[in-house]
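Omission of a single protein chain aside, the complex is shown with its protein chains in their original locations.
Labels run A, B and C following the written order; every chain starts at residue 1.
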Amino acid sequence: MSALTAALDELVTANRILAREGVVDSFGHVSLRHPDRPDRYVLSRARAPDCIEIEDLMEFALGGTPIDPAGRTPYAERFIHGAVYAARPAVLAVVHHHSPSVIPFTVTAARLSPIMHMCAGIGTSVPTWDSRTRFGDTNLLVTTEDMARDLADALGDRSVILMRGHGAVVAGASLREVVFNSIYLQLNAALQMQAHALGEVIFLNEGEVAAVRRTRGAFTFERAWEHWCRRAGRSYDARSMEGPLAGG
Amino acid sequence: MSALTAALDELVTANRILAREGVVDSFGHVSLRHPDRPDRYVLSRARAPDCIEIEDLMEFALGGTPIDPAGRTPYAERFIHGAVYAARPAVLAVVHHHSPSVIPFTVTAARLSPIMHMCAGIGTSVPTWDSRTRFGDTNLLVTTEDMARDLADALGDRSVILMRGHGAVVAGASLREVVFNSIYLQLNAALQMQAHALGEVIFLNEGEVAAVRRTRGAFTFERAWEHWCRRAGRSYDARSMEGPLAGG
Amino acid sequence: MSALTAALDELVTANRILAREGVVDSFGHVSLRHPDRPDRYVLSRARAPDCIEIEDLMEFALGGTPIDPAGRTPYAERFIHGAVYAARPAVLAVVHHHSPSVIPFTVTAARLSPIMHMCAGIGTSVPTWDSRTRFGDTNLLVTTEDMARDLADALGDRSVILMRGHGAVVAGASLREVVFNSIYLQLNAALQMQAHALGEVIFLNEGEVAAVRRTRGAFTFERAWEHWCRRAGRSYDARSMEGPLAGG
Partner (left out) sequence: MSALTAALDELVTANRILAREGVVDSFGHVSLRHPDRPDRYVLSRARAPDCIEIEDLMEFALGGTPIDPAGRTPYAERFIHGAVYAARPAVLAVVHHHSPSVIPFTVTAARLSPIMHMCAGIGTSVPTWDSRTRFGDTNLLVTTEDMARDLADALGDRSVILMRGHGAVVAGASLREVVFNSIYLQLNAALQMQAHALGEVIFLNEGEVAAVRRTRGAFTFERAWEHWCRRAGRSYDARSMEGPLAGG
């Protein structure tokens, strides 16, 4: 398998994992910056993530134009991905999802913040972008470059941004990282709701969040990836590992 | 497969999907207006939705009389379907279900309303019909034409109505649409309960709900249908698609 | 298959269904009054319900003495079953379980009561028995005839009683009925907790509960039984059906 084919196969796996773990249902999508062409990204045609095959993957210019559509219909919200890649050269993978446990935080004033170490990758400050602020009453979909740039601006240099009444965007340096942070974003949201019902919540402080992020290496993502591949019925392709043995 | 057989097969699939997604358990039912005879509808004999086969499907006059019972026992509440078809010529499919997350909204004053774009199909105003108001202390089942007409009146031109201490009715222009709105009704109810526990909730406003409904095309229902077919172990029969690429 | 073998096979199925639906885990048990010997009941040896085979079934005198132990260890709490059969000649099946959603109602003052028609079989008034009242600080297990009689007295002529910090007992006229009421007891408890969080709850009133119970026939239990057999991987043995077509 060539390096590119391996990368595309991993993108299919990322879709299947997010579906298996309930982060996406029929909707939501994950993309990869093209390994050889940083001015392009790879994203499936408009299809439910658990149905995606390698033949569904399409290349796009950062502006959202498909390179070779071959009759395939792209996601209407693909602009999100291109806008983040354009604004953040170090970002190599992006997820847009509607994780159920995250939605309540998008429609209330409650602030989503890490309550356990595994979830520190979401950052101490998770803002919410509201399409209504600049674009008024829409169907809430990010279907233009203008909307996508506004969203990417609000994301700034963070890992995660919420979208009011819609979902979230997660950006990172690898597919393993954005899948990891999507799943633990979902877990943190679910647990934080339960914790609020019990009383005042002690969040990880900034020093702890920074310490987790500084010491978390590829090894942690790798251990989780093998687990999620097994659950999603995908073969696991071990990566050479680097970094400290964080994650417990 | 003839067009009629394909429609019946799709009705079986609709039953299996609703069961797989937890919208129905042993009870609840989904019907289709007869494709060739608008004065009839098709509904299974009285059987749990996940057990239904094509041989279980029966034709009914809108008043609830089976055309050819052949010894099969119909659902006691089939009158719901006929009353909606009689009142609403554009309605081609109806679901009656007891989705667990919906029940709490039927027995409290809390108002169910869309908090995310995927759920806008339920409409901004979801009323609750109470059998006790006109019919007193009953077993809550809608087992007469009179009760069913009262319920259909309360539904009016909406997509969804709740039934106190009982469940909901979802009406629409296709099986794909009523299944879609049943599943996202269930999701909205679950998420809205969680959101209320976090604080004051920002609902989609009327302009947003209208925008979602105006721009949502068959393509959106189709993407979800393929996903749900896979989960329910049913083969997927792609439809020719129309309309804008809404849904994200 | 003889009538007795069919009854024993159905008892195995009841165990498997309760396990599949999460009403029992490694613990909890279901018994059947002996079809030919009303002074005996049939109950598995002490084994987790999802592991039970027909060979595990033992006969007991109502006092709890095994007729032919053949080296098998009985449940320590079998006395519950005998005490209910002794006090209630019309009871033909009994479940004792620790359904998770029921437990919170056993340790708080909240009163469990039907909020939807499917759950009316639990009755309008579900009391809680507390082993501490008469027996002081114990391990909470009902391991003597004396404790079991006290519990059966508290049950009276009801379908369900809760046990503080422990679980519940469900009694009825058939395995299908006690399995049905156990599963809908669990559902009512889960939904009632959610409803309380939304605001004041409208319960089914006494007239409605009575109407549901009066009109619910074997047909309703049968439809659910087929569904649960399928989910539990057990073959379904249709019964001749009687009674009105209640249940929706």
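Here, a contact is a pair of C-beta atoms (placed from the backbone, for glycine too) under 8 Å apart; a residue touches a chain by one contact, two chains touch by 3 or more.
None of these values were measured; they are calculated from a predicted model.
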item: Omitted chain - touching chains that are shown; value: A, C
item: Hidden-chain contact residue, picked from the options C:Pro104, C:Pro127 or C:Gly217; value: C:Pro104
item: Residue touching the undisplayed chain, where the options are A:Val160, A:Val212 or A:Ala232; value: A:Val212
item: Sole residue of C:Asp36, C:Asp68 or C:Asp137 that reaches the chain not shown, by the stated touch rule; value: C:Asp137
item: Hidden partner chain, touching residue among A:Gly71, A:Pro89, A:Gly199 or A:Gly233; value: A:Gly199
item: Residue numbers in chain A that touch the chain omitted from display; value: 114-118, 120, 187, 190-191, 194-195, 197-205, 207-208, 210-212, 214-216, 219, 223-224, 226-228, 230-231, 244-248
item: Positions on chain C where the hidden chain makes contact; value: 25-29, 46-48, 50-51, 73-77, 96, 98, 100-101, 103-110, 132, 136-141, 164-167, 193, 196-197
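In this section, only the chains that are shown with their structure count from here on.
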item: Length of the line joining the C-alpha centres of chain B and chain C, rounded to whole Å; value: 32
item: Mean-CA-position distance for chain C and chain A (Å); value: 46
item: Where chain C touches two or more other chains at once, by residue number; value: none
